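What you see is the complex with one protein chain gone and the rest in place.
Chains: A and B, in written order; residue numbering restarts at 1 for each.
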Amino acid sequence: MEAFLLQLAAGIATGGIYASVALAIVMIYQATHHVNFAQGEMATLSTFIALTMIQAGLPYWVAFAGTLVVSFVMGALVERLIMRPVQHAPILTHVGVYIGMLLIIGNMTGWVFGYTIQMFPSPFEGGKPMLGGLISSHQLGSVVVTLAVLILVYLFFTKTSLGLAMRAAAYNPRSARLVGIRVDVMLALGWGLAAAIGSVAGMMVAPIVFLDPNMMLGILLYAFAGALLGGIDNPPGAVMGGFLVGVLENLAGAYIVGTDLKLTVALVIIIGVLVLKPSGLFGRVVFTRV
Amino acid sequence: MNASPARFLLVVAGLAAALAPLWVLESFHLFQLTMAVIMSLAVLGLNIVTGYNGQISLGHGAFFAIGAYVTSILMAQADWSFYATLPFAAAICGMVGYAVGLPALRLGGLYLALVTFSLAVAVPQLLKHKALEAWTGGVQGLFLMKPDPPRWLTSVLPLNADQYMYLNVLIVSGICFLLAWNLIRGRIGRALMATRDHPTAAEAMGMDIAALKTGAFAVSAMITGVAGALSAVAVEFVAPDSFTFLLSITFFVGMVVGGVASILGSIFGGLFVLFVPNIAESISRAAPGVIYGMILIIFLFLLPEGFAGLVRRLLAKLSSPGNPQPK
Partner (left out) sequence: MTISRRLLLAGSAGALAAPNIAAAQEAPGVTATEIHIGSTNALSGPVSSYSVISRCLEAMFKRLNDAGGVGGRRVKFTVYDDAYQPPRTLEQTRRLVERDRVAFLFNQLGTPTNSAVHRYVNQRSVPHLFLATGADKWANPREFPWTMGWQPSYRVEAQIYTKYVLEQRPNAKIALLYQNDDFGRDYLHGVQDVLKDRFRSMVVTATNEATDPTIDSQIVQLQATGADVLICGVVPRFAAQAIRRVHDIGWRPMMFMTNVSVSVGVVMQPAGVEKGVGLITSDYRKDQSDPAWAQDAGMNEWRDFMRRYVPDGDLGDNNYTYGYGAGTTMIQVLRQCGNDFSRENVMNQARNIKPMEVATLLPGIKVQTQPDNYNVIRQMQLQRWNGQSWERFGNVIEGAG
């Protein structure tokens, strides 16, 4: 029984990682109705920038805030310079651009910062490990941070007019323009916010898995699964989905299929959700009328 | 059509260009060209389902791997001849493609890309699984031997194993390209494109969208699978590490740069994915991936129709300068 609880705890701990990245994915989806394959690489790059700031002597939270700003600007620039020229292009072009960005950003990060793993400090270190040593104070802290970001995002989208405008611009750009919403500004804003959230995820994840340019690749897959499972248009759902995926993956790996097939579990979740319940467990079902 | 003699000359020139390397290139470059032709075939497969039929697949490396492993297992474990394995590999890949095509029916563009991307990431792990290890050789992989040219051929034309392999690859690819060209030119090709461009109208006109889409996946998987089978024998080695998600991305890049929905584009694409990494390496030894990604994005911005589109436009300008161009 104890082993099961420990696995459960381990699953929740890993799930926290997936949940924070899933939130970034959902953010981008809310703002643009697209899923950015390069999200993980952008988050990793942001985390390296944060590390550079910290190593230059800046205190943690100053570097944290600085990274948020830099990432926001990066995201907005990506939207302006790279996504804008192809915004009316068919979806194939969009996918191509995401892949291109994945290649460029991923390789550039490796080239500039090297591939050796690095330590990334956590602001929550020093506490005693809990739950049999599985949940460190950092992991608890990062879950709190994720939830805080989640609440901010939720409030932003549902309670502020800017958030509403952003959602409108994503759902129906034409009608949004007619109502006076600056759709292009909304898109840039959306990308910037998503990049910022991604950087938070990166900074929370790095102390646990150690920072290197390939940090996000495995995580991204599980985060996608989590976002889809919870509902890609539903921030709280996606966070729940992230936790669920962490638990499912750990339990399945420990008790059902063995650790050799954990990636397959993620794949099965993704396919299963998309085929059986595409809107996810908590998402809203959208009907398209012809 | 009054273009007939021109067409015929073009075909002959094409054949000569394809066969010339046998005598002009030495082993290493011939090997590279063999790999380029194989890549072209793989990109052709991707083009059928993504280019012509609009279903975005970022996981075609999986079909490539299946084709490679079917051939390798049959040759290494069951001692089949290379030629016997090819239709088998094609059939199995076709079936898997169909199986993938079924749930794909329910998925739209981006989601399908996501699912196939996940498939590409999961494939190496699946290949290494203990349950399959006895057949696949697990992480150590399997070794193969290229077929030696048969006596009746070498008595007429002295060929070494590399040249014979190139000839084989050329013939098999040629057949596949011909079949694909025939398919695309005809009713089915038009139906595929209609499904891509105007799905609702197509359905309203009575086309069986489901059959078309799953069929497209099956044929696409078959062709890429055959490419995989050829590559296994050309390299004489398969291992799970040869089939990471980067392979799927490579095919995708080849398709986009070569020219989406274009047979000629597939050929360009194959040449591109084989030779550009070397060029990128000479530009920047540390980050060829960055150059690669930049080229992809530049093409998407400036040349969305790829090399093939560029060629088409040039030919159009040359053939009737000054005349209004019909669409």
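A few remarks follow.
Heads up, the rule we're going with is that contacts are C-beta pairs under 8 Å (C-beta built on N, C-alpha and C of every residue); 3 or more make two chains touch, one makes a residue touch a chain.
Since we're looking at a predicted model, the values are computed, not measured.
Between the chain not shown and the residues A:Leu58, A:Leu77 or A:Ile117, the one that touches is A:Ile117. Interface note: of B:Val24, B:Leu302 or B:Leu318, the residue touching the hidden chain in the full complex is B:Val24.
In the full complex, chain A touches the omitted chain through residues 2-3, 6-7, 10-11, 13-14, 17, 107, 110, 114-119, 129, 132-134, 136, 205, 208-210, 212-215, 217-219, 221-222, 249-250, 253-254, 258-260, 262-263. Across the interface with the omitted chain, chain B contributes residues 19, 22-24, 26-29, 31-32, 35, 121, 125, 128, 138-141, 143, 157-158, 231, 235-237, 239-242, 244, 246, 277, 281, 285-289.
Keep in mind that, in the parts below, only the chains that are shown with their structure count from here on.
Against chain A, in their complex, chain B makes its touches with residues 50, 54, 56, 58, 103, 106-107, 109-111, 113-115, 117-119, 121-122, 125-126, 128-130, 200, 249, 252-253, 256, 260, 286-290, 292-294, 296-297, 300-301, 304.
Residue ranges of chain A in contact with chain B, taken from their complex: 34-35, 37, 82, 85-86, 89, 91-97, 99-104, 106-108, 110-111, 217, 221, 224-225, 228, 260-264, 266-267, 270-271, 274-275, 278, 290.
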